[in-house]
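Sharing a structure, written as structure tokens. Questions coming.
For this view, one protein chain was removed and the others were kept in their places.
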Amino acid sequence: MKPTLPLEELMSPGHLACQGCGAGIAMRTTLKALGQDTIFTFPACCWTVIDGPFPYSCLEVPLLHMAFEATAATASGIKAAMDTLGKGKTTICGWAGDGGTFDIGLQALSGAAERNDDIFYFCYDNEAYMNTGIQRSGATPYGAWTTTTPVKHFKKEVKKSIDDIVAAHKVPYQATASVAYPEDLYKKLIKAKDIRGFKFIHIIAPCPPGWKAKPEDTVKLARLAVQTGVFPVYEVESGKYLQTIKTAKRKPVLEYLKLQGRFKHLKEDDVTDVQKLVDLRYAELEKRFQGC
Amino acid sequence: MKPTLPLEELMSPGHLACQGCGAGIAMRTTLKALGQDTIFTFPACCWTVIDGPFPYSCLEVPLLHMAFEATAATASGIKAAMDTLGKGKTTICGWAGDGGTFDIGLQALSGAAERNDDIFYFCYDNEAYMNTGIQRSGATPYGAWTTTTPVKHFKKEVKKSIDDIVAAHKVPYQATASVAYPEDLYKKLIKAKDIRGFKFIHIIAPCPPGWKAKPEDTVKLARLAVQTGVFPVYEVESGKYLQTIKTAKRKPVLEYLKLQGRFKHLKEDDVTDVQKLVDLRYAELEKRFQGC
Amino acid sequence: MVEIRFHGRGGQGTVIAGKILADAVSKEDKYVQAFPQFGVERRGAPVFAFIRIDEKPIYIRSKIVLPQHVIVVDPSLIDAIDVTEGLKKGGFILINSSRHPDEFQNLGKDFRVFTVDANDIAIRHRLGSKAAPIVNTAILGAVPRIFDFVKLASIVQSVREGVPVNPDENAAAAQEAYDSVIGV
Amino acid sequence: MVEIRFHGRGGQGTVIAGKILADAVSKEDKYVQAFPQFGVERRGAPVFAFIRIDEKPIYIRSKIVLPQHVIVVDPSLIDAIDVTEGLKKGGFILINSSRHPDEFQNLGKDFRVFTVDANDIAIRHRLGSKAAPIVNTAILGAVPRIFDFVKLASIVQSVREGVPVNPDENAAAAQEAYDSVIGV
Amino acid sequence: MKKVMMGNHAISYGATLARVQVIAAYPITPQTQVVELLSEIVADQKLKAEFIKVESEHSAMAACIGASSAGARAFTATSAQGLALMHELLHWAAGARLPIVMANINRAMAPPWTIWTDQNDSLSQRDTGWMQIYCQSNQEVLDSVIMAYKVAEKVLMPVMIVLDAFSLSHTYESVDIPDQALVDKYLPAFDYKYKLDVKNPHTYGGLTTPDWYMEFRIKMHEAMEQALVEIKKEAPVFQKVFGRFYDTVDPYMVDDAETVLVTSGTAASTARFAVDQLRAEGKKVGNLRMRVLRPFPFADVRQQLKNAKKIIIVDRDISYGYHGIWAQEVKSALYGHSQVPVFNFIAGLGGRDIFPETYYNIIALVEKKDKPDQELYWVEVKK
Amino acid sequence: MKKVMMGNHAISYGATLARVQVIAAYPITPQTQVVELLSEIVADQKLKAEFIKVESEHSAMAACIGASSAGARAFTATSAQGLALMHELLHWAAGARLPIVMANINRAMAPPWTIWTDQNDSLSQRDTGWMQIYCQSNQEVLDSVIMAYKVAEKVLMPVMIVLDAFSLSHTYESVDIPDQALVDKYLPAFDYKYKLDVKNPHTYGGLTTPDWYMEFRIKMHEAMEQALVEIKKEAPVFQKVFGRFYDTVDPYMVDDAETVLVTSGTAASTARFAVDQLRAEGKKVGNLRMRVLRPFPFADVRQQLKNAKKIIIVDRDISYGYHGIWAQEVKSALYGHSQVPVFNFIAGLGGRDIFPETYYNIIALVEKKDKPDQELYWVEVKK
Amino acid sequence: MAKDRKKIDFKKMEELPPMVMSLRSMAANPTGSWRNLKPVIDLSQCIQCTICWKFCPDAAIDWIDGNPVINMDFCKGCGICAEECPKKCIEMIKEGK
Partner (left out) sequence: MAKDRKKIDFKKMEELPPMVMSLRSMAANPTGSWRNLKPVIDLSQCIQCTICWKFCPDAAIDWIDGNPVINMDFCKGCGICAEECPKKCIEMIKEGK
């Protein structure tokens, strides 16, 4: 068989991600699609550490580490510079965690989207502040334990829909993706690279310590997230929705939940609630997939 | 005839709004609906000045002036305090301009919406940074002149849809309103006062100097905004859309544009573009009104 | 050093008048500072502007509390506020008014009053609307007639360069104002 | 003052071991400080923890570079890193291992080695899983056997209070470890 | 009750004992345990408080400002980047005269990214109108949180409790947790005269022209001066209730010292250890631990340093293009009051450790000099 | 070419002449005209630059950091609350060693809301690693923007150009706009050795352990020291090209003065006027205008103040719970170098005007005293 | 808060509260002086529809005994009332100058 992705690696081994880190797979795949003519900026997040300490880095493209809340604005600044300097072809990317996207970096993201700045904004989503030791973020799903939503008081708010928020900005391209489907992500990026304007990519990236899951289950979980409808994978091009990984028969969410210690405390009723929430959201999206 | 709104005034005359300020009408009407048991917080905006200088104020309810980007979080803080202090019934409101809502205050707004904090968030929208002398905001519509979008380079981005952004948060209640329809606004607030959770109210409030319009045209413009479909007036309750001011036959946008100096430079083609944008957005909303 | 205060209303271009005057003065190689009242300006509300002129570099940068002269761009202010506040004895008061200086005797006899009908001039030169004529360039034309720190030619040139539209009309208004000052 | 360094791997509860030991020591009215290696801890990666014990208040707050003793929570580290780095002459090395202390002669003869099979004890008391037993309480049980700054009773009590689950099993593991130290 | 705990938990217990009513916080290493423990305590209803899990530190401080204005005792904790992100609102809280208390775990500023300790983060907030109290032990941390509310609510100014990352925040040691009843007696409930009150509505913080702005700022400074009086007054009161004494400065063997080390935080604690060793060698060395940065204790500093022959200020911070910040603060305070040579050493930035040996080396260097021959000296640098 | 312009437009022209390549800014009174003129200049393509109309000052500085890292000359302008909101990123820009230039219009901090001048906003950024240059005329503003890029790009540290709200920002006066060709000769294009470059990829600002963090911070301080050298070197070079001379301090009649006023900004300009009047009365008074706050010009300050019998520092700012900030800076710098009594006056907060009479009163008061009998003196307060 | 129309005149710093807070309503600030055009109601035409009243941004129209009464101390002369009056019975006349 031929590899389904290019062999070239722009991410070196030796980095500091935990065993089985989904965010590692996300970056590795992304770099294969974007190639060498790419510049990244990272806010504070696990990737701040994963990348490696001075004087090392595991990325083989230029990277600017930046403050937590500034990702999109920084990327806009880099892009503006590249434009005046006649290097407009280089792909400029912000790469942030869910906390840096849904919460503290949302304003900058919205500003860049409104201006339709010609950049990629990636959010690898592990559904909590992992780098600081698993605190609740706006992306943490209903029902989950984190250190700031203790089991007796598990998270009661539903996950913020960053995708709908971005969609409200009518950006030229946005997509969700899962590390379990690298070819899908790859294809999306190859296409989006040629689209001018703001591009938003939201990747579900399981985190073994944060989800209290086994490291070997990372890909399985990323797949189940899609198959259960917890994290539907689709793209939106100029307002048109397209589900790129179909899930005709969705699996019950319990299959997904039970592999994760962060949901261990949920009673049967709670699981039913989660299932309902997922069904509701899925129904809403299905309408859009059908162009309604 | 009987007055359609209560006679009681909680806003004193003598304030510092310009002649014909739409934001003045917005506040006056809002206070009539919310009554005395209400606390406000304002970020930097025209209302910072309108309210009056030390040791005066034109509001007869408690008001905390606050930094520009902090409205929603401040309101959340006040609300939390009132709750622990056993004064949970008092209505807590953030009241911000469009700049303070669409741009610099968006993150705090999103955070409070995600937490579903039990507060009102009002945005009176005059479509630019007026207090600093008419600079472009995320709410400035396509085609408009501002001091930072000079006529040769008029605003090319469409108005950010704050309503869709808030809708993405699935808040219990949100509504748009126009100062030309105070009874509509009043009714919405009376209803929303009894809804627990985050409530978002977006009021179009024309600004004579900022729109380069005649002061006497303020209400006319606010009405035309609705009648042309530039600013549809509706509410969303638990996800259900309802258009509260119907506009079966929309007037051409030109009627609205031509009363405003900020659009004077637009050529016929440009006006057609504006009309198209309005039609597109209106069609999108109509689907939602029809429950699609 | 000459220090002059302008009185106008928000939206009338009082600050721009000061700026144009400063420009004219600086064309004559004098030193000059022009600055607005520091604060929030609202259409209709009374506002001030200031100008300071000297033969040598001006280092003082505090506000002008005791002006030598006063220019009143909007005559209705005469009733609304005390335009002579802090005005030095012997100071000149130039008022945009169709009335004769003698009718302003209530301003006190320590000062000398001049008038120019800038409203009328502006309207005739189609500056602004009839309801709200733009009078600031017209009134500037009267300045060199009264004061010797600037020449009409400089004013006219600075007006031409300093207005966003209608340079000819504005220049003509200034010229006409120069010719029609009453009280000289 | 006694200064001890713990060696473990991320995720093994090395820091918690230090904390529980500190708690036990403080029960005996001694002064104590326990602190982790300052930095980012990743599962599997080698980590340290430190403890400082004295009869009088401890003011020094810098890191421990030259410990008197060393406790090795994960025996595989012996090959991966130099656990004797900075260790003072005559220092004790307590290793979680099923092997006899004599098998660790390569650590040098300046030190005295003790072993305790904490893995085995933990597994038998069902602490953690077979693949990844939680050994930190077991190894703590061995401490009072070797050192005189703390009594087993205090350790057992602190273990009971300091673990999130299974206090009895953990206490029993500590007790058993106490009894099975090799090299004493 | 005595309990072995980390510095971060000492903060949480302090806040709990102070019966804070609104907590708004955002996670950041090395502060996270403060927030985690508090969210458990609140979830378990051991503390009747609202915990707002905000989306940024900026909003944390905004929520505290809102809550405090409404009359609730408000609390937050942060570190470095989080503190810096609050900066505008630090000015705000002080200008609004709100008695908010915040813990800040000293962590060096980025870039480069770091999570280790130095004091640049809090010291560069010295002009925002916040009181700042630097701690050297977990006990002091817990006690200071309680005392801070007492002083803050008297003078209506906010307080920052400052402690070093890891060497205090993550260090376990025994802490006496006072009885709630005692704390309640010492610290009465917060009764804010100027709260947002629908029965007595006022507008706070409105536009103020040059006519009056300055007078309000004078009042802020006077409140700080009063705070100094209150801190001095509280020291014996607190001691009477809890048995522990905290002053603005903490002198150790200073009276007869020829050379005084001026230090702060955990570096001061280590300095005290070093002083003992140096004294044992017969060196007349003392240590003056700076506990309160704002309000600056002019009188105490001048008094304590008046007998020294040489003063050494060790800064774990620097104002780039000037000196160490503590050095600047102390030297300016001594100007006109002292002629003693002052040596400024910069050590321990970005978590580089400060050992007793660090002080021995400093002392050895200073012994060789009559007066400083450099604006400042860098310590233990890889030259 | 001479042109009557407001201070804000002097900034815009300065930036245009410096051929800035990326502008990112957010409106705030009293800065707005800077941005408005620049957006016109860019829209009219008189300047080849990208103008990013960001959604907050925080993002303005973030965009500048991004742009500068990518090798473009980046510019922004702000004031007070906007500057404070950037605070975290001010530390960032300095730590990343980016030669960004920013204009800050001094406006007092809220609350209460105010738009009038004082220096607390910029002075409370003194520890962020930015150079700070205080101007007294529109000409100096324009010139300083150009010079700032020269120095910044040599030493790789950012610069803040500071001017008073209204009394400079909105004051029209004649300014000589130098020829573009001359400016181009003086200020070469920005060629950044450490730019983000896909041909030579590096990661910037990554995690740095205590092993090396401190050394990078030493380099920052050394860059500041070097900046002082460069500023002194540029003064005559700039004068040769443009005919105007700017030093770190601006002494006026200081040499034989018995009493020296130490001032800054437009208050310094008025002080100079006052000195003329006082000299006319036979009083031996001089004025030392502080132009550069960071890097602090230790040698120049000590040199200029060495003959004075009395020093008066007039602060339009205060560090609550301490003294005026300029007073603290200068007194600390003089410690060990001078015994002259230093009097600290606080004046003009929140836009309260500073008149020549203000100085006459100060001088009259100081004449009556041998040395200060208060920590500081408030001027023209409604007691 | 006192609805007193008098300006507050502090004499000394001690009279000030510790922080900036309002002590009186803006009714102490007669904005009538801003007006260049003055609304005059022809009550004989008026149908008491309250439209002028409800739209006044300055709360400068009082509803007294079933009729609109413009408070000239505050009316800024924006002309909205005149523009919106369905009976066109409000005229904007130039302020006597």
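Each chain carries a letter (A, B, C, D, E, F and G) given by its place in the written order, and its residues are counted from 1.
Operating definition for what follows: contacts are C-beta pairs under 8 Å (C-beta built on N, C-alpha and C of every residue); 3 or more make two chains touch, one makes a residue touch a chain.
Worth saying up front: this structure is predicted, and the values here are computed from it rather than measured.
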Shown chains touched by the chain that is not drawn here: A, D, E, F
Touch with the omitted chain, as defined above, among A:Phe54, A:Phe231 or A:Tyr256: A:Phe54
Contact with the hidden chain (one of D:Arg42, D:His69 or D:His125): D:Arg42
Selected residue (touches chain absent from view) among A:Ala17, A:Ala108 or A:Val226: A:Ala17
Interface with the unshown chain - residue positions in chain E: 111-112, 381-383
Residues of chain F (touch criterion as defined above) contacting the omitted chain: 95-97, 156, 194, 201-206, 208, 212, 215-216, 218-219, 223
Positions on chain A where the hidden chain makes contact: 1-5, 7, 9, 11-25, 28-29, 51-52, 54-58, 60, 63, 179, 182, 208, 214-220
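The rule is short, and it goes like this: only the chains that are shown with their structure count from here on.
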Selected pair, greater C-beta contact count between B-G and E-G: B-G
Longest centre-to-centre distance from chain B, chain (CA-based): D
Between chain G and chain F, distance of the C-alpha-averaged centres to the nearest whole Å: 45
Centroid spacing, where centroids are CA-atom means, of chain A and chain D in whole angstrom: 40
Multi-chain contact residues (two or more partners), chain G: 1, 10, 13, 19-23, 31, 34, 76-77
Set of chain A residues in contact with two or more other chains: 48-49, 54, 65, 67, 69, 102-104, 106-107, 110-111, 114-115, 138
